[in-house]
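Please read the structure below before turning to the comments.
Omission of a single protein chain aside, the complex is shown with its protein chains in their original locations.
Letters are used for the chains, namely A, B and C, taken in the order the chains are written, and counting of residues starts over at 1 for each.
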Amino acid sequence: MKAAVIGASGYGGVELIRLLSRHPEISLHSIYSSSKDQVPVTNEYPHLHSICTLNLEKIDVEKIINEVDMVFLAVPSGVSKELSPQLLKNNTKVIDLSGDLRLKNPEDYKTWYKKAPIEQTWLDKAVYGLTEWNRETIKNATLLSNPGCYPTAALLGLAPVVQEKIIDGNHLIIDAKSGVSGAGRGLSTNIHFAEMYNNFNIYKVNQHQHIPEIQQQLVEWDQHIGPITFSAHLLPITRGIMTTIYAPLARPMTTKELHELYQSIYEKEYFVRVRSLGEFPSLKDVAGANFCDIGIDVDERTNRVTIVSTIDNLMKGAAGQAIQNANLMFGIDETCGLDSFPIYP
Amino acid sequence: MKAAVIGASGYGGVELIRLLSRHPEISLHSIYSSSKDQVPVTNEYPHLHSICTLNLEKIDVEKIINEVDMVFLAVPSGVSKELSPQLLKNNTKVIDLSGDLRLKNPEDYKTWYKKAPIEQTWLDKAVYGLTEWNRETIKNATLLSNPGCYPTAALLGLAPVVQEKIIDGNHLIIDAKSGVSGAGRGLSTNIHFAEMYNNFNIYKVNQHQHIPEIQQQLVEWDQHIGPITFSAHLLPITRGIMTTIYAPLARPMTTKELHELYQSIYEKEYFVRVRSLGEFPSLKDVAGANFCDIGIDVDERTNRVTIVSTIDNLMKGAAGQAIQNANLMFGIDETCGLDSFPIYP
Amino acid sequence: MKAAVIGASGYGGVELIRLLSRHPEISLHSIYSSSKDQVPVTNEYPHLHSICTLNLEKIDVEKIINEVDMVFLAVPSGVSKELSPQLLKNNTKVIDLSGDLRLKNPEDYKTWYKKAPIEQTWLDKAVYGLTEWNRETIKNATLLSNPGCYPTAALLGLAPVVQEKIIDGNHLIIDAKSGVSGAGRGLSTNIHFAEMYNNFNIYKVNQHQHIPEIQQQLVEWDQHIGPITFSAHLLPITRGIMTTIYAPLARPMTTKELHELYQSIYEKEYFVRVRSLGEFPSLKDVAGANFCDIGIDVDERTNRVTIVSTIDNLMKGAAGQAIQNANLMFGIDETCGLDSFPIYP
Partner (left out) sequence: MKAAVIGASGYGGVELIRLLSRHPEISLHSIYSSSKDQVPVTNEYPHLHSICTLNLEKIDVEKIINEVDMVFLAVPSGVSKELSPQLLKNNTKVIDLSGDLRLKNPEDYKTWYKKAPIEQTWLDKAVYGLTEWNRETIKNATLLSNPGCYPTAALLGLAPVVQEKIIDGNHLIIDAKSGVSGAGRGLSTNIHFAEMYNNFNIYKVNQHQHIPEIQQQLVEWDQHIGPITFSAHLLPITRGIMTTIYAPLARPMTTKELHELYQSIYEKEYFVRVRSLGEFPSLKDVAGANFCDIGIDVDERTNRVTIVSTIDNLMKGAAGQAIQNANLMFGIDETCGLDSFPIYP
């Protein structure tokens, strides 16, 4: 099985290179960038010296669809909507890591991304790749829309309480914190080292484009979920997302009961680790790995539940989940090539 | 005016030393530690070389009350309740940075601190030192209970909307993030460098002792405030606290109107900086200074307000506010000795 | 092939667990700690949840030598010298990551480690595991002394110029910088998070115990090498060592010639990456991987050579090289289980 990565010079792209270089069933055939042509990827990423000898090439759709079985699109929003339709022509399967195919209603895309949306037909065709909750559909997908990093963490944390209607969906608050790699490799003063080190901030307050993506899935699970509040903060670290989620209970439940529910729901999921009762995950517990770790607490004093979920934003939040989905789409074991463990400390 | 610092080998203590060493009206007379006797403070803190030539001494209450006008207690909870009553005997004024005197109801202290409380009489005597909101009472205090770091940030952020009854107090969520200096200088695996670096975690979920302190003040401002949810997270940085606060609006209001309200309320407060409309503070904007910076947003989609407040936990969250209060208690200009600006970058 | 790890609760130990849990030829059979008994390793290291279900056990030499083929000793200096002789009794092979067996002259151990040395007979038996330069002897070792982290970086960088007598060995300066994980998991104020963050320091000036280890190997390669100066600094990061090495040239040579020499000498070494001409490695280029990256420059103005070598101190500087050596000792392919690539960014 041969794969190409488009957008290979970004952080999502280089993480795909890391994973595909060791994948036993999928071989990395070629890598593309909008800004480089015939440049060794080691010029951009010297750590790949002796690991990846490919050149970054200029995007050539015809060449790509003739040569590979699948394409990973690790491109900015707005690019994928141009490339996806062309890439699908030749039975090539497309795994899109951008936001272009995630919102089913094109109006939402216009509102939140401030760009023209892709045509509805492609949105209808795209399968949302929240693997643990959409596995059967993903298996037959040809156009896969890989979830956003924040939505992955938030939705895996919320799925049990929303699906089981345990929370009152009218007061749902999601406070999220992400490492800086989530902001990409593009230069900007606010993520210049000296500015961000020893710092912490909030951004896009009440305007983050992942809000409608989370909202859409939650409402699909339970139509009674009201408008959510989601905040994104930037942590002065490289990788990792934590979402701390707050909601009132809709019916009485103890921490122990809720913990048992989470355990039973995620029991067979290799990549979702419900942590021991009373234990909450740290970001470093998942760094470099494809896990989503979850801790929960019911507070009797307030009648609210606190849910904490953590992922590595470049793994389960991007490249890792993309590989997980590609595995499913090609009938490969879901964990294949994803067996790297967290680097600690 | 002469001051002593008890608990000078901790981070709150050494910040008091930094501030008092340059204070034009208060001179640092002596410093005390429970574990050291006649040890130069530079042994513990070599950066004070040539700045502070004092020795850490064993605590000797008689000596202290005979020699100084005020005592700063930068000790762990449980110690201050023993020392405060003795120190007050000789007209010495006491500024307590611990949690021992903050909760007016001794039962709350027992519940949240898991220790025996001080007698009610001392709790009645203690004045809560949230300077901007209790200035007149502080001026006459002899026993000052300096607020906790998280409560300072949360309460300064919430005061306008609570006092003006702008929010629905039944769905109040405070998501707080603190730098590691807040955990003190005591050694512990979770704040060992290699464990905490490149990491982030949540702790004491729904059990943090600052919950009742915040609740108590909010209810004093508006008795309709219901049980709050407050979460504490540990940021892999040295200093700073951000609280991100969420609450439904109780009556219609735009971001612009709310921003104007905050500006007018805090207009004359030198240490509270309501940031420009649409702007939110970063932690480094207040590092090393006594400011509390605030940003706000009203989200029409959800009808909720988001309030962000930031402080340096060792300054406005501890030593800085303690000096601010001491200035008031001794008729000194409130900003005296607190004119250091944020270190940036 | 079955392996045990003694000292599994330290950072070297947990890195061995990470590597052995995925090793296709060696299975991790049991793990031991001096301070824990029948405690799940996930209590100490929650990130191993669902990855390693072993308990930390009390050290029981009889049990160990009856059950496993090899033992990794990731213990502090002074412990290994007690355990190694006992463990060797039953044909169990021992890979010792401590400093107890590295110095061939027991007097050196006494001088630099300030402890009683092991008997000479064991020192004679121990094979020094600088893999790339001692491969054939390692294959037949039963008692393997794994090199120190700093010596590994310094010696791989210096081997070509020392063996080829390109430098004047009387003015050799090695300035080394290490991440904090090298200092272990034991608590200490200087590596308390708030103290070390945003900081940098030098330690054990001219007294580091790795000085005689480096000196011993260099003199073995070229007896004309004079006393070296080696300095160790602590970087406020988790992993990685860089050594910057300075020496006068003994004979004329250009950067290009020297670079070609390094390339030809290390051409067949998978784990040594001589970087492109003019390029120098960063620490993150090797994080999480077993590589040693090298860059060199000849300065015509000073007639000195600058050599820069980098490793991950827990990988090539400890657990990674230990696995590499174990592979050789058991006839397994040398790179087996060591194919994880650097995590970037």
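The rule is short, and it goes like this: a residue touches a chain if its C-beta (ideal position, glycine included) is under 8 Å from a C-beta of that chain, and two chains touch if they have at least 3 such contacts.
Predicted model, so just to flag it, every value in this text is computed and none were measured.
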item: Among the chains presented, those that the missing one touches; value: A, B, C
item: Residue of C:Ser98, C:Gln209 or C:Ser231 in touch with the missing chain, whole complex considered; value: C:Ser231
item: From C:Gly7, C:Pro160, C:Gly182 or C:Gly240, residue that would touch the chain that is not displayed; value: C:Gly240
item: Option touching the unshown chain, where C:Glu15, C:Glu44, C:Glu195 or C:Glu334 are the choices; value: C:Glu195
item: Contact residue for the chain not shown (choose from B:Ser30, B:Thr92, B:Asn134 or B:Ser181); value: B:Ser181
item: Of B:Ser9, B:Ser33 or B:Asn198, the residue in touch with the unshown chain; value: B:Asn198
item: For chain C, the residues touching the chain missing from this view; value: 171, 173, 175, 177, 194-195, 197-203, 205-206, 226-229, 231, 233, 235-240, 242, 244, 246, 248, 280-284, 287, 295, 297, 299, 301-304, 306, 308, 345
item: Where the missing chain touches chain A, by residue; value: 11, 179-181, 183, 185, 187-189, 191-198, 236-238
item: Missing-partner contacts on chain B, residue numbers; value: 11, 14, 18, 21-22, 45-51, 181, 197-198, 238-239, 270, 273, 275-276, 279, 281-282, 284-288, 293, 339-345
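Following the convention adopted for this analysis, only the chains that are shown with their structure count from here on.
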item: Centre-most chain [mean C-alpha coordinates]; value: A
item: Copies chain A and chain B - rotation angle from C-alpha fit, nearest 5 degrees; value: 180
item: Interchain centroid distance [CA atoms averaged], chain A/chain C, Å; value: 36
item: Distance between the centres, which are taken as Cα means, of chain B and chain A, whole angstrom; value: 38
item: Mean-CA-position distance for chain C and chain B (Å); value: 46
item: Of all residues in chain C, the ones touching two or more other chains; value: 11, 181, 197-198, 238
